[in-house]
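Every protein chain of the complex appears in place save one, which is left out.
A and B are the chain letters, set down in written order, and residue numbers restart from 1 in every chain.
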Amino acid sequence: MEKLFQDALALSAAVRGGEVSVTEVVEACLSRIEKSEPALHGFITVDAEGALSQAKEMQKKISSGEMRGPLAGVPIAVKDNISTWGLRTTCASRMLADYVPVYDATAVAKLRDAGMIVIGKTNLDEFAMGSTTETSFFGVMKNPWDLSRVPGGSSGGSCASVAAGEVPLALGTDTGGSIRQPSAFCGVVGLKPTYGTVSRSGLIAYASSMDHIGTIAGSVRECAALLDVIAGKDEKDSTAAERCKQSKQGNAYTDHTDNTTFLSSTSQTDLQGMKIGVPQQYLSTDVNPQVKDAVLAAAGALTYAGAEVEMFDLPMTDEAIAAYYVIACAEASANLARFDGVKYGHRAASYQDLHEMVRRSRSEGFGAEVKQRILLGTYVLRAGFYEDYYLKAQLAKEQIAKAFAEAFERYDVILTPTAPTTAPKLGESLADPLAMYLGDVDTVAVNLAGLPAISVPCGLDSQGLPIGLQIIGNHFREDQILRVASAYEAIRGEFMSPCDTAEERPS
Amino acid sequence: MREEIIETARLAQLDFTEDELTQAEVQLGRMLAYVNRLSKLPAGESEDAPAHVNVFREDVVRDEGLATEIIAGAPEARENQFVVPKTFANE
Partner (left out) sequence: MKIYETVIGLEVHVELATKSKIFCRCSTAFGAKPNTQICPVCAGLPGALPVLNRQVVEDALAVGLAMHCEISEVSRFDRKNYFYPDNPQNYQISQLYAPLCRNGFVEIETTAGRKRIGIHEIHMEDDAGKHLHDPASGLTLVDYNRSGVPLIEIVTEPDFANADEVVAFLEQLRLMVRYLGVSDGKMQEGSMRADVNLSVREAGCEVLGTRTEMKNMNSFAAIRRAVTAEAARQIAILEQGDVVVQESRRWDEDTGTSYSMRSKEDAQDYRYFPEPDLPPIVVSEEWKARVRAALPEFREEKRARYLKEYEIPAYDIEILTGSKKLADLFEEASALCGQPKKVSNWLMGETMHLLSERGLDADDLTFSANHLADLIGLIDRGEIGQTVAKQIFLRIFKEDVDPVAVVRAEGLATVRDADKLNEVVETILHSNPKSVQDYLKGKTKAIGYLVGQAMREMKGQADPNVIREMLKERLEEERE
């Protein structure tokens, strides 16, 4: 079982081959979670009952041959801002502490259709606003590599639970780096696809134009296979992309509905002819020197596989964080306006009139960071400020997209560190929010441009903390980044997990 | 600045304590100073034609069958309607 948990595809093959039952797998998963949780606190809700009953159902379908997909029978954790029908979805907020969705997010429905078992909901920064998972109403999460440190955020729970071996796979969300950065800090693989690849229906919105659902696993192959399950156009999401058309650059590309799967891109590890660019702005003096070294070493390794790597100049890097926060907070201020105690969620206990009820419910329901971002977002949309902030941010967003587009005319993929540092200590970041925001420098531009990107572990620093390598591709070119990521994995070899079994974990 | 924040908080229907307001003033001030770097970009709208356009659905009714569950999730309901306290200036 231990070995099986290290590879979801092998696990599913074993289940479908009758070597092990779905129930056994789920029970093993639940016991691992039980052992790790007191120390880690990666889950907000563990649905033991539901998972076991799903397991029974799934076993029937697998035994009868009805369910044959490559991930059938595999348990998965879902970040708690993605709606799961009948299972509490809290966004790590007091506002939704008891909220039970009446419908499944499309991505979750697809998981179930593929025979996967939703084991529980993972911890996150409140409403996905944060980079450390420290703003969760349900308690702080720890990094399994070092329990005095943060796992990163906002998908901290999803990444840490995979890193700690609690679950083989997880879904996360990424608006400014929230899958990639915690994947880097936790030493796992995190994939954020092109904007619109996975339906946002059921994802409780933070910043609509930059929210993505993505995949987290121990290896590139598993991430790709999971993306195959959840990707696809959805009639419920008008922004879900039509992948059957030419990208602006006129490249041919993968359309997964067309028998070409994301998984198939992970088998090619020869990078002959591939051009890789490393933007010098991303390796500036603000980057931790060990991170920088690891990334450069990885770049070197890729030339070994046949790629051409060179440094280049990527403009507009300076404006990315500013543009990101203005747009994200503006959209968030409107997306979170629906939480008013009227239809669902937290309602204040006492009030004199409607407005007081709404204000109290919101002020009691939201944490400090959320309130701050709503405030900033409301401010930049105000009459008199809209042109100065919001419109300028949109302009910057476009120019950032253009800068990447031009870069992709010369390079197939772009290589950067996933984060300028490794995992900080608990409590360090919240003291200086602006500094914390600046830590997103390596990831936000990608969200502004809607590009696909993957983070792959590329080493440990002197304190034994994982370092992440980010590979960015052009729109709809997940095939390229998966190819490079797989090649890198092959060269790098096994990446250790914090500890192979739960028993060895420091507590 | 404080006045601006109080007004912004009112628009966002959020209450802040005095301490929170002070903190917000500092934070927001720093954030706005930081994002001010955007001002060096020239003014004007984008000329790019949008790529993803015209996503429609046909005018067909479909009952998702969720109405009962939705009202059942209300913090307070009466006669199948959501209950809210009276606004002091009722329309």
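To be clear about the criterion, a residue touches a chain if its C-beta (ideal position, glycine included) is under 8 Å from a C-beta of that chain, and two chains touch if they have at least 3 such contacts.
Predicted, not measured: the structure shown is a model, and the values here were computed from it.
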Next on the checklist: If I consider the whole complex, including the chain that's not displayed, which of A:A184, A:I321 or A:V358 touches that chain?
Outcome noted: A:V358
Checklist entry - Tell me, which residues in chain A touch the chain that this view leaves out? => result 82-83, 89, 91, 96, 99, 101-103, 105, 200-205, 207-209, 235-239, 330-331, 333-334, 337-340, 342-344, 354-355, 358, 378, 381-383, 386, 390
Checklist entry - Taking the full complex into account, what residues of chain B touch the chain not shown? => result 10-11, 13, 49-50, 52-64, 66-67, 70-71, 78-91
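Note that in this section only the chains that are shown with their structure count from here on.
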Checklist outcome for this item: Rounded to the nearest Å, the gap between Cα centres of chain A and chain B is 24
Next on the checklist: Which stretch or stretches of chain A touch chain B in the complex?
Outcome noted: 99-100, 102-103, 196, 235, 238-239, 241-242, 248, 318-319, 321-323, 325-326, 333, 337, 340-345, 347, 351-360, 362-363, 366, 368, 371-372, 374-376, 378-380, 382, 387-389, 391-396, 398-399, 433-434
Checklist entry - Touching chain A in the complex: which residues of chain B? => result 4-5, 8-9, 11-16, 20, 24, 27-28, 30-32, 34-39, 41-46, 48, 51-52, 55, 57, 64, 66, 69-70, 73-76, 82, 84-88
